[in-house]
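Next up is a structure, given as structure tokens.
For this view, one protein chain was removed and the others were kept in their places.
The chains carry the letters A, B and C, assigned in the order they are written, with residues numbered from 1 in each.
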Amino acid sequence: MLIVMKPRATASETEAVVDVITAIGLRAHPMPGATRTAIGITGNEGPIDGRRFENLPGVAEVIRVTKPYKLVTLDLHPDKTVVRVGDATIGGSEIAIIAGPCAIESREQAFTVAKAVQKSGARFFRGSIWKPRTSPYTFQGLGDKAWQIMTEIRDAFGLKVVTEAVEESHVGLIEKYGDVIQIGARNMQNFSLLKRAGRSKLPVLLKRGMAATLEEWLLAAEYIMAEGNYNVILCERGVRTFAQHTRNTLDLASVPAIRRISHLPVIVDPSHGTGTAYMVTPLARAGIAVGADGLMVEVHNRPELALSDSAQALTPSQYAQLIEEVHAVRNVMPPAADGLNAN
Amino acid sequence: MLIVMKPRATASETEAVVDVITAIGLRAHPMPGATRTAIGITGNEGPIDGRRFENLPGVAEVIRVTKPYKLVTLDLHPDKTVVRVGDATIGGSEIAIIAGPCAIESREQAFTVAKAVQKSGARFFRGSIWKPRTSPYTFQGLGDKAWQIMTEIRDAFGLKVVTEAVEESHVGLIEKYGDVIQIGARNMQNFSLLKRAGRSKLPVLLKRGMAATLEEWLLAAEYIMAEGNYNVILCERGVRTFAQHTRNTLDLASVPAIRRISHLPVIVDPSHGTGTAYMVTPLARAGIAVGADGLMVEVHNRPELALSDSAQALTPSQYAQLIEEVHAVRNVMPPAADGLNAN
Amino acid sequence: MLIVMKPRATASETEAVVDVITAIGLRAHPMPGATRTAIGITGNEGPIDGRRFENLPGVAEVIRVTKPYKLVTLDLHPDKTVVRVGDATIGGSEIAIIAGPCAIESREQAFTVAKAVQKSGARFFRGSIWKPRTSPYTFQGLGDKAWQIMTEIRDAFGLKVVTEAVEESHVGLIEKYGDVIQIGARNMQNFSLLKRAGRSKLPVLLKRGMAATLEEWLLAAEYIMAEGNYNVILCERGVRTFAQHTRNTLDLASVPAIRRISHLPVIVDPSHGTGTAYMVTPLARAGIAVGADGLMVEVHNRPELALSDSAQALTPSQYAQLIEEVHAVRNVMPPAADGLNAN
Partner (left out) sequence: MLIVMKPRATASETEAVVDVITAIGLRAHPMPGATRTAIGITGNEGPIDGRRFENLPGVAEVIRVTKPYKLVTLDLHPDKTVVRVGDATIGGSEIAIIAGPCAIESREQAFTVAKAVQKSGARFFRGSIWKPRTSPYTFQGLGDKAWQIMTEIRDAFGLKVVTEAVEESHVGLIEKYGDVIQIGARNMQNFSLLKRAGRSKLPVLLKRGMAATLEEWLLAAEYIMAEGNYNVILCERGVRTFAQHTRNTLDLASVPAIRRISHLPVIVDPSHGTGTAYMVTPLARAGIAVGADGLMVEVHNRPELALSDSAQALTPSQYAQLIEEVHAVRNVMPPAADGLNAN
């Protein structure tokens, strides 16, 4: 933390700032310059809320120097994390594909889609049990009765089950019947839920919030890791902007940005990231080309009848084509592009 | 819902759309035109996910005609809602002022601030018991031990207590010791929490999410009301934009926009809405001038030592000046500006 | 400028950074610390593009300390600027009202509106001669033949004429027939046009660009002032965000933010800032309450027949009501709120 005083700040104004620094238990290092004085701060364990200094007389600017996260960084863990789920991996040499319907709607729907997912070589099956919906009057998921279907799919197809925990009590159920806990974009800063997931032994797939900066997203991962669960997978799914040709604006630059800072694997969700079926395959190719470790893709046997997010679901044959294309892209990627030396 | 077919759509493409409409239990009304056919849809109870039609062959555009909310609207409740909390009101003829520190830090801090709040004539005292913080390493609130302090303040000053429920279990505690349940911006779409608050008998103050459209915000209120709790107060607290001179961009146009659609009272939070103390008073005046029913303001006896959000807290004397100024503005407001006929 | 090296940066990496600083003609001040070295930079006349250092080996972060503008600041001009246009002022003790139709459409339309404007006590008449329109197929303004109408209005009503220069050649015409040169939001970074306006003797009203940060807006003003024209009026007219209940999101916090940095007067345009007639009056009151020096308001004798921006125009009687309300708010403003000591 660095506090820059105004050119005409008085000595007593500088002293008052030093006093506040001392009062909150830190050390002040005044550095007088030709035209203005800067004051360095040290001695803090975690981040300091430096904005407290902004309104003190004579202060021109407060500049944060250190980053507020630790466990997510390459500084503490220079090797890339490979999350293992049984015999499948996320962040390793294979592309991790998580595919399935938006929500489990019926046994027939789920089985038809799961068959297509297995056939494509994917290892993970997604499907919401509980759906967080913007309107209280729309389909909210089958709820607990979907678990029976999920269990059968897991047994029949050998797929790992990824599903979203919408509240803390769901985590226990996913621990019992599933393989990966998903935290959705709307809950990225539901800190109670993050902490509960942090106490689980299952990996956590953490979607980026709709208006989350990279720092906020990494700090949400830090919440999970601070509880002891280091198996976190980040998922870019688009952010909210003024643009209207897509439901969200997929921010693929977040992938190299995370690679620079963090050892955690990162995947891309082109289905939610665009909201429109015809864009999913081009953006899936782009996600792999930018260096993501995998993809989350929505597939439905009859998209036009889907009970949620019908506009973004691919048919099984469109999905099979997507898988073929992303493997082709992955095969020509430079060696470092999917690893830590990418940049 | 209106589906507009492409100019060259074939009759069989139009029929296929009609079939899907029928398959999901609705009625189709094809309307052939000179250059293109439009198909109206009726028979729906709640909203339809019209985006399912977007990818069908021959479809040019899908246009939503009706709004997805009901209980929040003036259509169903043409009189403005006045929320009563004991002998105080929000949405009535008085300005509702909710003031206090960001978080309860100590008995001395809370009492000093509460005294200033009471002296100003305000009826509501705010102060977080539990703080949702972006970083796991910063002050998270005193937790349950703050209730003792809150209870004493309620008794000593006769102020109504407003505090945020960060998880479902908090709602019961607020019902026991507090007066108004606050739902924070980060939890605006934590639907489990909204439903729990909807089953409470206490009023709910619902902050706008950081990237929430007006419709999403009103649908979050609809979640609470759909459970039977009609005492909802909306709170504009700024949204996330590219602008960097404030922490959030306070969107005061949301106040007249809500007035046009909804009977619910709406207040403005210039403290979180700007994040900077020197802006709070000008924006508080603007909030009252635009027609808000009240204000939420952060006050601290020693802002520079506050454990959270120190940059935006006013001192007791700055706060007293703010109250004077906003009353002066309110006194010259045209009769209808705070009511339903404002626009 | 401050360059912070990584904790494990080597001495030779630090030296390489120092060499680049020297190579571009500046002075480097390395400051070794307990865990990392910071390097201060001095000797620059204007701003430095500090991002050049970001990719050098060993560099953790580049921190800008000084602001890139000069002439707009209170540092150089501690007294607030009052722009004088004949016997009228902007930035002084009166509220500056600039009102009129979006575009001059006909003699009858312009005269009807001008009469209402004069009657309200406003001193400035606005009306576009040339309209920058998003689509090439919509009304583009009457062009040069509107000058005849403008000249008659100026003579008949004694109003000062404010009109937008869409290209450099327009500036000369405004100098001949008008009183204030407006630079529109779309042209805020049309630097050739800014420089041309900077060489004019007429005051310049500079609208904020749709996605302009405060700094970019002030730098656009700096372009005008750097050419010698110090009579610049800033105009907040809303920015582009994800919100859809308004055409733009009016960012009223920009008014106190500018007051803190700059001596230039600032007005608010609630017509373009909301895009919807029913919101204009509430936001006009808010604009005055936040401390703006004036307002720009669109008025049309028959809004529903207007050739451009019809949804946001007020009728003459709605406008008269607005003027009454904003004067009432202004009369109760605290003494400093419209001046430099406001905050």
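The definition used in the following text is that a contact is a pair of C-beta atoms (placed from the backbone, for glycine too) under 8 Å apart; a residue touches a chain by one contact, two chains touch by 3 or more.
Computed from a predicted model, the values in this text were never measured in an experiment.
Participant: For the chain that's been dropped from view, list the shown partners it touches.
Facilitator: Per the contact definition above, the missing chain touches A, B, C.
Participant: Specify the residue from the set C:Gln118, C:Thr151 or C:Ser310 that touches the hidden chain.
Facilitator: C:Ser310
Participant: Out of C:Arg51, C:Lys176 or C:Lys201, point to the residue that touches the absent chain in the complete complex.
Facilitator: Residue touching the chain left out of view: C:Arg51.
Participant: Which candidate, B:Asn190, B:Thr241, B:Asn301 or B:Thr315, sits in contact with the chain we can't see?
Facilitator: Answer from the full complex: B:Thr241 touches the omitted chain.
Participant: Spell out, residue by residue, where the missing chain touches chain B.
Facilitator: So the residues of chain B touching the missing chain come out as 2, 4, 7, 31, 33-34, 38, 40, 42, 61, 63, 65, 75, 240-242.
Participant: Tell me which stretches of chain A touch the chain missing from the display.
Facilitator: Residues of chain A in contact with the hidden chain: 211, 213-215, 239, 241-246, 249-257, 260, 273-274, 278-279, 281-283, 285-291, 321, 325, 328-329, 331-334, 337, 342-343.
Participant: What is the set of chain C residues that contact the non-displayed chain in the whole complex?
Facilitator: 20, 23-24, 45-47, 49, 51-56, 68-69, 132-138, 166-168, 186-187, 189-192, 210-211, 216, 219, 222-223, 226, 239-240, 275-278, 303-312
Here, only the chains that are shown with their structure count from here on.
Participant: Tell me which chain's centre, taken as the mean of its C-alpha atoms, is farthest from chain C.
Facilitator: Farthest by centroid: A.
Participant: How many angstrom lie between the CA centroids of chain B and chain C, rounded to a whole number?
Facilitator: 31
Participant: Spell out, as numbers or ranges, the residues of chain B touching 2 or more other chains.
Facilitator: 211, 239, 278
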